[in-house]
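Incomplete set of chains, arranged as in the complex.
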Amino acid sequence: MGSTWGNKLKLSIFGESHGEGIGAVIDGLPAGIDIDLIRVQHELNRRAARGNPLATPRKEGDQVEILSGVFNGKTTGAPLAGLIRNENTRSGDYSKTKDLMRPGHADYASSIRYKGFQDYRGGGHFSGRLTAPLVFAGAIAKEVLRAIQPEISIGSRIVAIGGIKDGAIAHWKEYQDLIKGFKNPAFPLYTPDLEEAMKHEIIAAMEEHDSVGGIVEGFVTGLKPGIGNPFFESIESRLSSLLFSIPAVKGVTFGDGFEIAAKRGSQANDFLRISDHKIETVTNNNGGINGGISNGMPIVFQVAFKPTPSIGKEQQTINLAEKKEALLKIEGRHDPCIVIRAFPVVEAATAICMADFLI
Amino acid sequence: MGSTWGNKLKLSIFGESHGEGIGAVIDGLPAGIDIDLIRVQHELNRRAARGNPLATPRKEGDQVEILSGVFNGKTTGAPLAGLIRNENTRSGDYSKTKDLMRPGHADYASSIRYKGFQDYRGGGHFSGRLTAPLVFAGAIAKEVLRAIQPEISIGSRIVAIGGIKDGAIAHWKEYQDLIKGFKNPAFPLYTPDLEEAMKHEIIAAMEEHDSVGGIVEGFVTGLKPGIGNPFFESIESRLSSLLFSIPAVKGVTFGDGFEIAAKRGSQANDFLRISDHKIETVTNNNGGINGGISNGMPIVFQVAFKPTPSIGKEQQTINLAEKKEALLKIEGRHDPCIVIRAFPVVEAATAICMADFLI
């Protein structure tokens, strides 16, 4: 329970970190959508961050095989299933520490939830590796959006790595340009000069066998006004339910988020005007959403990622089998900062959400 | 679409601000649960904030009539329907300004979404008044929890009003006491001395025909470990989908939220220990949730409310019918700060979410 999402789309993700494979089934796609496998694989490669020295060295091929739902290069309207075989899974690494609950991980909570029957190897179904099926589904959703609403663009940027924080976008009209191309697409920044400082933050943590968190901002431009619903099916409700599905996410805000709480109404309200015969708002403090429904401005939201819980530093924990306290150093090298691999996942979640609203 | 929520519970809310009535139908309740109508009405009264000079003077009786699903004071297992008749609706106030899109409201987005057929009076279905059915449903959910998991307590506190901010709870064990009783339950503060400054913030905004936002913290104590699911049915995903349904909410965080993003893994991870033969974590930076599943610590989350968009100050907007710019002063008195009425709604959403997980 928990791995199925959607209203018009039905997305089902499956797999464990060290099982046979991981994948996704997407039901409800329109028929006749071109699926460009190179673009789809490119999204998976962005997540894998292959070759990035700051990312985990686990060699994840992440080659996806489409099992169904595509015929002659186009969707058939039947469920589209994609499978990524697991490779390089060294399960031996995990069995000896399976009773040591890794702090910050799902180990303890899932051991209770599944009475000890969960696949503990590498976090099992809770592994960050399960973001690959999400990215696959997002890549398919992007193909759908490209076909049915080509004016929509989905992008993301790194707002913060540890203590280094980039600023707010000066005006909502800049998102359109930003989305077209970052100076370094593998490290998308509004202020490219911060790249070095941010990377230094990651390296500093890595050298101390520690990790850092960060913030990603996602955005959607070109979304027509009038998309979304009140209450439980608002853009905020639907999108947050997907964003909080991404492992390590602890906060989601729209528009000015927590800063809007300190404002006066006269500062927070986005005044309306007519510019070039088009209705727009002057500011975009509400992140393009009022009453759960798009107002035609860019959808803007921020996502807080906690630092990777797997660290080499010694930590206090318990041995669940023996019911006693223990010390733990997590061996092997892990991502010192998930953020540099997480922004494509944020985009994928966004694409899935938008496709579910728009098909 | 949008007003139905739930997996095991099926909640359907209905109504418009100035229609015949508002209400909720809750399907899936267990049979045999005592429903104490005085407690239920008390929750509605908390939301109504009757008598509070800082709240809107619209005299909302909010007397709920239970139409079905309760027999001899107990749930029957059949759908429980509650109806609150609208009173004191002065619809004449609204028709003359119906084409003026109120900034910060759903007026423009919903006009496009519903092609102008929405009930525009007082925001119609988008009105904050629709939080009354949510609170009703939450009150029923609290009755369910009281019966099936009496060790669970749900509480909330005001963390910020405009620029005045209360601090973090020093240790997670304090939540248990906090929940038992605030100095002023109508203005629940961890630091009661801040009440005057916060109220002053509201009055200052009101005097300038403006409004202020704020932050509410919700918490659940006594929740067993092992509740929740990975991914889309995580506690975070499910609870955030409800919290973002509350009008004016623009941010939801769990545990340390955005602050955790600036931390190192060694600071963010909650170390585990055994205390009094019970497993617990030393800190609670993850807000009681790992991998979407409860870990036995208090569930803690913060919710950012924007300032009430209805303000008396002159605002720039458009007349949608005439497609031209206009100025707008919203007449009548409105809540200068929704936060003082919103914390019971946060609790209601939390109770609904917990009941859906636990029944």
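Which chain is which? They are A and B, in the order written, and residues in each are numbered from 1.
We take it that a contact is a pair of C-beta atoms (placed from the backbone, for glycine too) under 8 Å apart; a residue touches a chain by one contact, two chains touch by 3 or more.
Computed from a predicted structure; not experimentally measured.
Asker: Number of identical chains in the whole complex, 2 of which are shown?
Answerer: Copies present in the complete complex number 4.
Rule of thumb we're sticking to: only the chains that are shown with their structure count from here on.
Asker: If I superpose subunit A onto subunit B using their CA atoms, what angle of rotation comes out, to the nearest 5 degrees?
Answerer: Superposing subunit A on subunit B takes a rotation of 180 degrees, nearest 5.
Asker: Express in whole angstrom the distance between the two chain centres, defined as the mean CA positions of subunit A and subunit B.
Answerer: Using C-alpha averages as centres, the distance is 26 Å.
Asker: Can you check the complex and tell me which residues of subunit B touch subunit A?
Answerer: Of all residues in subunit B, those touching subunit A are 1-5, 13, 101, 103-110, 112-113, 125-126, 130, 160, 162-163, 205, 208, 210-215, 224-234, 236-238, 240-242, 244-245, 247, 249-258, 260-274, 279, 281-282, 285-287, 289-295, 302, 304-311, 313, 315-318, 320, 323-325.
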